[in-house]
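To start, the structure under review is shown below, and the notes come after it.
What you see is the complex with one protein chain gone and the rest in place.
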């Protein structure tokens, strides 16, 4: 494929020699001749001067010193994604449909074009939509429903029992978990996650939401569409997330909270209260980001702050004893 | 089942019309006519006024404004659990006994009434008690022992090797992990957990302890009976927990500590010292809860505290320079 042909496919404008052949894609740093790369973050702009890539997808405003073919796009990373799909495609599965070593219950319904790998378990009355991919050793408990084009990675568990017990006289009695999990279209879930079924009703994951590795979603959660839940996030039971919510790695949310739309929650944050739409919070406990930045700056400077307090204490003592020389002895005594 | 019949079964007293039919159970918010609900937390008391439930299980002291049938019980949540078991029962398994697609070593001993799902691996000399449930893709390494009525959810690993190496000249040499894991009766463990076997001796999980999703228990731990370990908790090696210890989500405990009886450890806490009986600790590092509340309140107010220090510094400077006007010039110079 030539640069010109690629540009047409990804909707970019060529600046420079469009006749060169492109056979692969890589990062600016690792690209070799014949590869297309991209610049999506101004932070890496200098790398464009030293890259060995044949062509680079950039925003219209970028004009490097170096002589290099540019593919100008209003969304370079999205254009690069399209180039990578054209050049490499997505995974070719080693088999089609349900592998004979998968365990699919006879009452489960599997949509056309869905691929199920060896060792996956699909329980009674589960419904999988079309063109899903269920990787090895995934477990989907009974009655769960997945939409179309869902991808579930290895060893993830969908619909395991919620963590619900009634404690009576020191004994924890299991509450039947008779709900299910409903996952909408185009959801991807990483490896070794657990999505708990609701005790009653449904745990839901909204359309287009992408979940990373080792994430836990508690029973009865309502996760909105187009959210991003990064690795090792934990969300306790009955939490509601709006749309386009991002939780960075290892963040945790306590139970029964309402997180608004387009909220961003920082890595390792501990969320213990509802969050309004369009907020960004970080820290444990989670605070609005502008406040949190000052809190953590002061936190890391605590030894210096203590020095300032010690200095103040010495100064005040000196002032007080200086005052006592002038006859203010009673007040001075109190100070010490 | 009528409300009166349900009341008899769960040991509650009917106040109102006991002749109505009950066919299901739900939360106050989501209940529909024909369903029984419950009020276990005074925080949700207002919901009883708007619920569509036919009957509500409540504490004896509750008297709503609304005309609704009440089921009075001294432990409403426990009574509700019994109602849910009556109305729905626990999971009906799609097969009985050992599924042919489970991998059970010929030297393993499986108790009567135990259900093993496809893809589960039960290693040499493992002993499972009666009426256990081993969900799909669970791995139980050799020589581990489980009591009766234990439930192990999908993809959990029992008896994996402890993380033990002797480092010599920069190389980490594996120490044989020749102990096992002993799990007592009525333990439930969520999905994708790992319970390490002891290097020597046993890692033990006490009777009635309930473990949530993605929890790690290190080698040689002694977890007491009736503990609650919430999702993503991590406990390092050789830790001892008493009875009725609760660890909230994402809490961590470093190695070789002794945690007393009836201890509660808050979410995301980092425990680095032994904890006495009946303590509640929160925070990282974990502190007694009353102290920690003040620490975290001040922590989130650090920008305000810095302002107070700045104000003090200005005031002291003014006082000192004011004093220097009165002839205390030498001291004043030191102050600046």
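We call the chains A and B, going by the order they appear; numbering starts again at 1 in every chain.
In the analysis below, a residue touches a chain if its C-beta (ideal position, glycine included) is under 8 Å from a C-beta of that chain, and two chains touch if they have at least 3 such contacts.
None of the values given here were measured: they were computed from a predicted structure.
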Residue among B:116, B:230 or B:319 touching the omitted chain: B:319
Contact residue for the chain not shown (choose from A:66, A:90 or A:169): A:90
Absent-chain contact - pick from A:115, A:177 or A:232: A:232
Residue of B:1, B:62, B:200 or B:289 in touch with the missing chain, whole complex considered: B:200
Contact with the hidden chain (one of B:24, B:119 or B:206): B:119
Which of B:36, B:216 or B:245 contacts the chain that the document leaves out: B:216
Interface with the undisplayed chain - residues on subunit A: 25-27, 30, 75, 77-78, 80-81, 84-85, 88-91, 94, 99, 101, 117-119, 135-137, 151, 153-155, 188, 190-192, 208, 210, 212-214, 226, 228, 230-232, 244, 249-250, 267-268, 284, 296, 299-300, 302-303, 305-306, 309, 312-313, 316, 319-320, 323, 326, 328, 331, 334-335
Positions on subunit B where the hidden chain makes contact: 103, 105, 119, 121, 123-124, 137, 139, 141-142, 155-157, 160-161, 163, 165-168, 170-176, 178, 192-194, 196, 199-201, 214, 216, 218, 232, 234, 236, 250, 252, 254, 268, 270, 284-285, 287, 291, 294-295, 298-299, 305, 308-309, 312, 315-316, 318-319, 322-323, 326
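Operating definition for what follows: only the chains that are shown with their structure count from here on.
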Averaged-CA centre spacing for the pair subunit B and subunit A, given as whole angstrom: 24
